[in-house]
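Removed from the display is one protein chain of the complex; every other protein chain stays in position.
Right, chain A next:
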Amino acid sequence: MSFFGLDWTRKKEKEVERKIRANDREYNSSFKYATNAIQTSKYNIITFLPLNLFEQFQRIANAYFLFLLMLQVIPAISSLSWFTTVVPLVLVLCMTAAKDAIDDIHRHRSDRQVNNRKVNVLINGKLVSEKWMNVQVGDIIKLENNQFVTADLLLLSSSEPLNLVYIETAELDGETNLKVKQSLTLTGDMTDNLEALSAFNGEVCCEPPNNRLDRFTGTLTCGTQKHSLDNERILLRGCTIRNTDWCFGLVLFAGPETKLMQNCGKSTFKRTSIDRLMNVLVLFIFGLLALMCIILAVGNAIWEYKEGSKFTVFLPRDQNKAFSAFLTFWSYIIILNTVVPISLYVSMEVIRLGNSYYINWDRNMYHARSDTPAEARTTTLNEELGQIKYIFSDKTGTLTQNIMTFNKCSINGQCYGDVIDHYSGQRLEITEEMTPVDFSFNRLADSKFLFYDHSLLEAVKLESPEVHAFFRSLALCHTVMAEEKKEGDLVYQAQSPDEGALVTATRSFGFVFRSRSPETVTIEEMGIQRSYELLAILDFNNVRKRMSVIVRNPEGKLTLYCKGADTLIYERLDPSCSKLMEATTEHLNEFAGEGLRTLVLAYKDLDEEYFSEWKQHHHEASIALEDREEKLDKLYEEIEKDMLLIGATAVEDKLQDGVAQTIEQLTKAEIKIWVLTGDKQETAENIGYSCNLLREEMNKVFIVAANSPKEVRQELRDARLKMCPTTEQDKFLIPETILGNTPKVVEDEHANGDYGLVINGHSLAFALESSMELEFLRTASMCKSVICCRVTPLQKAQVVELVKKHKKAVTLAIGDGANDVSMIKAAHIGVGISGQEGMQAVLSSDFSFAQFRFLQRLLLVHGRWSYLRMCKFLRYFFYKNFTFTFVHFWYAFFCGFSAQTVYDEGFITLYNLVYTALPVLGLSLFDQDVNAGWSLEFPQLYVPGQLSMYFSKRAFMMCALHSCYSSLVIFFVPYVALYDTARSDGRDGVDYQSFALITQTCLTVTVFFQLSLDLSYWTVVNHLFVWGSLGMFFILTFTMYTDGLFRIHPPSFAFIGTARNCLNQSSVWLTVALTAVLCVLPVLAYRYLCSQISPTINDKVRYKVHQTKEPAPRPRRTKLIRRSTRRSGYAFSHAQGYGDLVTSRRFLWRPQPARSTGVTPTGRSPGFKPTGRSAGYSPAGREQNPKQKVEPTSLQMFRAVKDSSF
């Protein structure tokens, strides 16, 4: 709400090109580049007051009050003393300023900490330890391992071969995997020769500062040589040096001009739907205010004409009626200003802050294993959590743990992995108490791998040839890389976590994959080291859905090992194993039914002649210029046939704890859950079933997997017709006209049952086109749950935007990885899963916690309460202020429209600040209709929030009408009861001061009763606040009307004696009682009758809680029902291209960071895309906080491979 819209940052001349000369501070300083000192703090001691005040007055509410204050200074208009406005305003300004000051002190502290970090700078041929803030553009600095990069640097040289530097970019983009940078050979040759480095006088000419992290253009001129510079040579501030002993860099951008700081721009400011509604309402209130003032001004003109003009004997005044009306208008603007109370905004902030703290404090959202509490990172969105209608969830790392475990297998028709009870023959549920298989015979076994079926190891030990073949095939057929730093300390780096799981399991069973070179794979088979010659990798791709290796064993025998999706491998099996296929199929179905990811293994012995011929073709094909892919595929197809079945594996994609139960709860709360995953359809579908998102009881799960827009549209239409045969084609848009903005809003349509929708990436791309998006939205929003597969980060955001734009619903996006950032930012509420991968998702989120299951508590408990509290607060706040203000309106008719206030000015000042502030704050910080346990027991309680039932325009109008009634009662009852009457001592009854005191007592007592009626949870604090405030009213009233204060300053305390002269009258108290009863009892009766005649879910639950008087039920753990039908799922979360990487010699010369961004794919695989998340295999007890320990990455393995081969 920038009011003045002023931007007083000095316009700096725009930099077009940056010129830097190394080791030449004089030259560089001529350009006035920024130094490396950063300043995120906004104020210092001197500028704090003016700047902060200036900022605060940019808020429209504060500006409005300043305007009122100015009006009050004009004597002709001033109807109230200045202090009625100044006191609240100063209080509000002070509170905000205090908060800003504390924030800024924190920023100062962190700035100082960062600026005072030490780094070695090369000055006059010597390395000098300097503070970061003193580093300048053009300096050469030395960084050591695990140090933060000081500024944006041009990498000059490094300790590593080939002048490589490994960096972690977690702070920058959230990815924890290492990336590699390489310096130019020219500069790299200087190594750590300080003389050479100090003599280096290269000149860099590059782009001006910008915020693009993935791009850099520039040139380095060194003598006559000119080299182009790209992002590969640049180290950005915010990165950390890893696995590199030292490196030298030339500072290009420093401090505020670094890309990191350039990226710290304004984050989009999210507002809640209540905020938006409030904006509309405030406009309406201003309208109402203007209307009331106009009515009163006109009234004044009429009064002046009819009465006032004659009343001049005793009150001579200006006879210009129009001018008098004009002044009256402004006078009433001042008096009636309390309809837009300044304390409203402050109170709202306080309430949200308080409710945010509850989230931070909640032990039920604290994850002990990773020591991560929940965190409300944005403190202004709480009540929105109670209105969520759509949840968009990432899958990997959010629903699942991204941990794969080898769970079961089928070998030669024999199923392993289940624990069978010896007596009953029943399958037992695997629990922690069972004794896992003892792998101690194998010194290379992975200690974290657990397996409970002892029969498989026995089979291995008995040297069953099939079992050996099974494990041998798993040990050979993969693209995993191994690193063995010390003897026996094996670390695997797998591109696909499935493969990692399989190879690790194999290792434990005694078939240890030890190392690979481009031509060989070395494994240890039951303690015997054997080296297989790797002749070819028939790489994986999306169509083949399988991969094969061709190896020659030490004995010289050629074998092809293949693993892949069951459907595709079955087609290529030798007919001789049809019997085995049947048995295996049964097992596969069983595995799939349990939600496991399955793979089928097969092999084929090859004869030398055939192979050499094939190899020849293969070589021709791989260098072919045209149709290389197709030719290769054809060749693969040719050799992968007539294979023999070995068995099948089942890998469990472990769900996070409580995911299924959480999803069930959220579904009961009528929240629609859409899973947006980068995974493929089968995997996503499988997870959908295992986490209860898709259920067997659903009427149908639609699968949209079409290849043309037309088909997609048709499939969507068909699905919709199935769900709701009466659906109309076009009549689904309701026009929405708020502030002239008319986006099309898609109305909710109801399906005739429970449906699910799965849409693959291809179809989604079509569905998100503007011509079809509404079609897609209509169909999708009729389903209970939607799964979108193969979704890119951009599409994730598009889907969220689509729902946000065309549905009047509040959306929440939850995710953990950098690829979820776009959707987290797009949704109304973004939730980040903390403590796992990088920090990027958390950093851009509004709320963060460690486990998906905490979402139900966040929404159903905290969200619901926050919403309830905020709505109650607003309703009550408007009620009390409108009632307060409207009394002035009625009084205008009895004071000649002269802008005479009804109440004492002291009361006007204190009403919002003292008398009514705390009780309503207590209401909005402590109120709960039912406690947390019951909130979770009845997720249906969440529904009213989605429908905005507690506070809407209608509720606001009801508030206004209610206030109107109350104000009429509060004004006219004392009026009729007391006018023309005498007190019990015979003195005349209603002088102005007594009347003021009586009405303000009536008002205070009435709003007090109303609050008591609204408050459903009376804690000690509430009692204290409510009774304390009521007491405070009487105490302060008596105090302000005492002799002592009057003597200090007679004009300010002119009400002296009114309280004791007035409140000793029984008729006054009878009037107060009558007023309060007349105001409150109708509401009470209405509420009671409503709760009887048409009880809401809320009434019912509260009634039930009241009846049972039991403590809240413990949260139930719902067991997942095993599904009867079988589906085939296969696991191969593979990306194409790794085969090439493994066999290619190129990577040895020029290491390609496998998962870094901005690297062009090598080899023949244009489809190879880095997935952007660390897909490294993590065994079950994986380190939860990756920041603490740097896991070795593929890069190191590439190096290891290189070292061993040369």
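We take it that a contact is a pair of C-beta atoms (placed from the backbone, for glycine too) under 8 Å apart; a residue touches a chain by one contact, two chains touch by 3 or more; residues count from 1.
By our rule, contacts and distances are computed from a predicted model.
Comparing "Cell cycle control protein", "Coatomer subunit zeta", "BRAT1 protein" or "Large ribosomal subunit protein uL13c" against the UniProt entry of the hidden chain yields the protein name "Cell cycle control protein".
Residue A:F311 is the one among A:F31, A:F54 or A:F311 that touches the chain missing from this view. Only one of A:V121, A:L918, A:V990 or A:L1011 touches the absent chain when the whole complex is considered: A:V990.
The omitted chain makes contact with just one of the residues A:Q182, A:Q262, A:S455 or A:S1067: A:S1067.
Annotation: of A:R25, A:R212 or A:R369, A:R369 touches the absent chain (contact as defined above). Listed for chain A, the residues touching the missing chain in the whole complex are 75, 79, 307-308, 310-317, 331, 357-358, 360-364, 366, 368-369, 371-373, 865, 894-896, 898-900, 926, 928, 931-932, 973, 975-996, 1016-1022, 1043, 1046-1047, 1050-1051, 1054, 1056-1057, 1060-1061, 1065-1067, 1070-1071, 1074, 1077-1078, 1081, 1084-1085, 1087-1089, 1091-1093, 1095, 1100, 1102-1104, 1106-1107.
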